[in-house]
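Structure first, commentary second.
One protein chain omitted, others in place.
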Amino acid sequence: MNRTRIGLIGFGYWGPNLARNFHALPGCDLAAICDASEARRQKAESIYRSTRTFASYEAMLASDIDAVAIATPARSHFPLARAALQAGKHVFVEKPLAMSVAEAETLVELAERLGRVLMVGHVFEYNPAIRHMKTLLDGDAIGDLYYLYSTRVNLGRVQSDINALWSIAPHDVSILLYLLGRMPVSVTARGARYLNGNVEDVVFFTLDFAGGVLAHVHASWLDPSKVRRMTVVGSKKMIVYDDLAAEGKVKVYDKGVVKARDAQYGEYQYRLHSGDIAIPKLPLLEPLRIECQDFVDAIAHGRRPHADGYNGLRVVKVLEAAQQSLREHSRPVAIEQ
Amino acid sequence: MNRTRIGLIGFGYWGPNLARNFHALPGCDLAAICDASEARRQKAESIYRSTRTFASYEAMLASDIDAVAIATPARSHFPLARAALQAGKHVFVEKPLAMSVAEAETLVELAERLGRVLMVGHVFEYNPAIRHMKTLLDGDAIGDLYYLYSTRVNLGRVQSDINALWSIAPHDVSILLYLLGRMPVSVTARGARYLNGNVEDVVFFTLDFAGGVLAHVHASWLDPSKVRRMTVVGSKKMIVYDDLAAEGKVKVYDKGVVKARDAQYGEYQYRLHSGDIAIPKLPLLEPLRIECQDFVDAIAHGRRPHADGYNGLRVVKVLEAAQQSLREHSRPVAIEQ
Amino acid sequence: MNRTRIGLIGFGYWGPNLARNFHALPGCDLAAICDASEARRQKAESIYRSTRTFASYEAMLASDIDAVAIATPARSHFPLARAALQAGKHVFVEKPLAMSVAEAETLVELAERLGRVLMVGHVFEYNPAIRHMKTLLDGDAIGDLYYLYSTRVNLGRVQSDINALWSIAPHDVSILLYLLGRMPVSVTARGARYLNGNVEDVVFFTLDFAGGVLAHVHASWLDPSKVRRMTVVGSKKMIVYDDLAAEGKVKVYDKGVVKARDAQYGEYQYRLHSGDIAIPKLPLLEPLRIECQDFVDAIAHGRRPHADGYNGLRVVKVLEAAQQSLREHSRPVAIEQ
Partner (left out) sequence: MNRTRIGLIGFGYWGPNLARNFHALPGCDLAAICDASEARRQKAESIYRSTRTFASYEAMLASDIDAVAIATPARSHFPLARAALQAGKHVFVEKPLAMSVAEAETLVELAERLGRVLMVGHVFEYNPAIRHMKTLLDGDAIGDLYYLYSTRVNLGRVQSDINALWSIAPHDVSILLYLLGRMPVSVTARGARYLNGNVEDVVFFTLDFAGGVLAHVHASWLDPSKVRRMTVVGSKKMIVYDDLAAEGKVKVYDKGVVKARDAQYGEYQYRLHSGDIAIPKLPLLEPLRIECQDFVDAIAHGRRPHADGYNGLRVVKVLEAAQQSLREHSRPVAIEQ
């Protein structure tokens, strides 16, 4: 079988990570890199000497590559992915897949019609910590799922054309949909603009899932500390996932509240149960490597990748609804199932 | 001058802390303790042998005490405080002052009319860490205030008749009003009920202040970890207050984002500034002691305490609005100024 | 059965903790408190109104108490304990039992001869965390025991008549002898005097146990941070005990190094094994309460307490040898078995 020839568009902040992984994977070649900046093209050439560089993506699409990976500003995801699909290429797009449900649906339909792989870079769905949490949630380990909350804040990576919802929170939405395996019913969102009158630097939003499960997300690029933490509260166990923990990203707490009759006063009371804490050993796999491998394998075997276009579309549906709620000062916005 | 004779109602979870402090303060006597439970009265008697105990608060109010401290379940704050004021006593009530604006206003008016001190147990307003933060916010230290967020979660102290908003979040609201020195314009709130169909175990709410300042609060008694943390984000500096930090409850970050022209591409870009971190030494004072002293001094000198009835009323106004938004699925509810 | 009448000598730094516990225990009465300072006696009287106070210990020994607890400066432990035993009292002495092996042996012999309980305040031997570690060490959980090290440092509690070895490290020696269940063969020690020309503010010492097990201790009252941490390294598992950890004082690491033939180069290599981390739930018992209970029970049932005089003597033997090594610039000093 031939090795898939991959062309990368965008060699700025994130593109070099994709380049490094596609370069290292056995089943593909990093055949081309496209960036409008000459300095970046030179940098790419100095690292990948046998990779061809392009200043124009049209020229790259016209070359003999099989697949395109897109790591450009979010607003260009849709036009670039559409052009690449139309040129007959398999497409990997960084998150978010697109900036609207209409755009995302267009891409999904195009990929279906043309028989091409469409994948989105929801890298946390390939993260061993998140995957371990999913096995705990899918089994009976934590009892009834009550609620989840996620904090993804830091200082920097400030954007001026998209807000923190579209820039940062796609990760949280992707993780939540993956862990729960279903769409939320509705969303309410708040946020505020400080640096730039146009986009929210900080957003808070809440997803309502059927059965009363709530998921709250706080995303910001204006914070003194870097935090990537998600807490899952169940009736029998609770989980904290801290992506930056020095020792043990996932902690499973044997903790809960039980209703019990008080011995002294005869009334029903809530009593807390607090047992051991377990820190499972997780496989030392680079999520981005597994993600890139999934794209290459999906092309090779003509199958869908895990984070396929539908997956990307679902996340965009939630983001679009959250955006609408944000615009309307937290009015609950229903999400199409 | 005579020492103020204080009677305490409620010797359950928090009452013993008030008893210990009023007992130790030089300007007052812990003259009486009232609790319906015989076991608790016996416990109180074994510690405070010269303090009289009562099973009925009416009997205690009829005795020769000058002031009453109320540390009972929140729903009884109003009737007990009203009865105590009507009996001519000065009154200290644990937070929240009452369960509605109407109740709180009644207490404030009663205290005004009868010339009695009315105080609420907003203990964090007497906390050296919070007071230090207020001096930073009142000066120019942090630049423009952008937003604040507070997390107050833990496992336990589950209530079945009031929700986490009224049980836990009065502290956050009190701190926020104190730090900002003004009322929010409106509030939106979300929450969920898990243990008990009647009350929210977890709430998230957002206060909107004039000038675009946002304050977000997460309060819950259903969490694997105990967290008491507030972050303040300004244009020039940022502050993290962690009440449980082993070393330095307040950290002041010389961090911010500045708009600057990029040397290479000529565009305006946001650049992060990150300088020293300072951990100020705070006075080793017990906030509860200062709070109790303020009550005793206010009585002795016929002046208002810092956390007076108006202060308590303002917090109740915010809580009542948040409760309404909670009931209406995060509809923004305006707050009377 | 009559309640044991206990007299406490010393109401300074630690004495109040013993008073509080003996006062609360059902099987005994805190009958008397002796302190040369009038201010301290007044403080004791204000808390324990039915406890008699004495300025002279001779007078207290002449009163109708059954047992004496000694919480005075270390140099006075021996004369006070001897006098108490000679007066026919059961004796509890804070650590160290005495300042020399000769003194400690005298006390042990006296207690034997007079049939009185002699106990030393090695409170960590009653600590649930240490007891849990002992069960791990006694079983096969950690494999072969390699080495242990302990850090007990902080700023303050500076002494001018005894050094950090005798003031701080008795805890570490007591824990180590308890965990290993045997005496070390020899000791080497280093230290330095900064504040006061007479006593070491900081000491480092190493105990050699048969079988090559090494235990290292760092004790100091001149450190920016408070640390109470002990690490146990075994061939199969490793344990960290951090007495100040907010969440989980004991962590059990499934970690070790295994010798394995390298697949690529055919040589034997060391490969690290790193599995789960477990944080066991420990009983929420106050070690000091259990310790005081053991004293009271030992008296009541005519049995030895766990931390008996022989236990105290063993620790003093190690301290005396360490002191000698300290004086001789780390010459190895053998320890009598």
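Going by the order they are written in, the chains are A, B and C; count residues from 1 in each one.
Criterion: a contact is a pair of C-beta atoms (placed from the backbone, for glycine too) under 8 Å apart; a residue touches a chain by one contact, two chains touch by 3 or more.
The structure displayed is predicted, hence computed values, not measured ones.
Colleague: In the whole complex, not just what's shown, which of B:Ala24, B:Leu244, B:Ala278 or B:Ala334 touches the removed chain?
Modeller: Considering all chains, including the one not shown, the answer is B:Ala278.
Colleague: Touch as defined at the start, partner being the missing chain; which of C:Pro26, C:Gly139, C:Pro224 or C:Gly302 qualifies?
Modeller: If we include the chain that is not displayed, C:Pro224 is the one touching it.
Colleague: List the chain C residues touching the unshown chain?
Modeller: These residues of chain C touch the chain that is not shown: 37, 39, 146-147, 149, 155-156, 158, 160, 188, 190-195, 201-202, 204, 206, 212, 214, 216, 218, 222-225, 231, 233, 235, 238-240, 251, 253, 255, 257, 259, 264-265, 270, 272, 274, 329-332.
Colleague: Where does chain A touch the missing chain, residue by residue?
Modeller: 49, 225, 244, 246-247
Colleague: Tell me where the left-out chain touches chain B, residue by residue.
Modeller: Chain B touches the chain not shown through residues 247-248, 254, 274-281.
Here is the rule we use: only the chains that are shown with their structure count from here on.
Colleague: Could you work out which chain's C-alpha centre is the most distant one from the centre of chain B?
Modeller: For chain B, the chain whose C-alpha mean is farthest off is C.
Colleague: On a C-alpha centroid basis, what's the spacing between chain B and chain C, in Å?
Modeller: Roughly 42 Å, centre to centre.
Colleague: Distance from the CA centroid of chain A to that of chain C, rounded to the nearest Å?
Modeller: Result: the chain centres lie 53 Å from each other.
Colleague: Going by the contact rule already set, what residues in chain A reach two or more other chains?
Modeller: Touching at least two other chains: 274.
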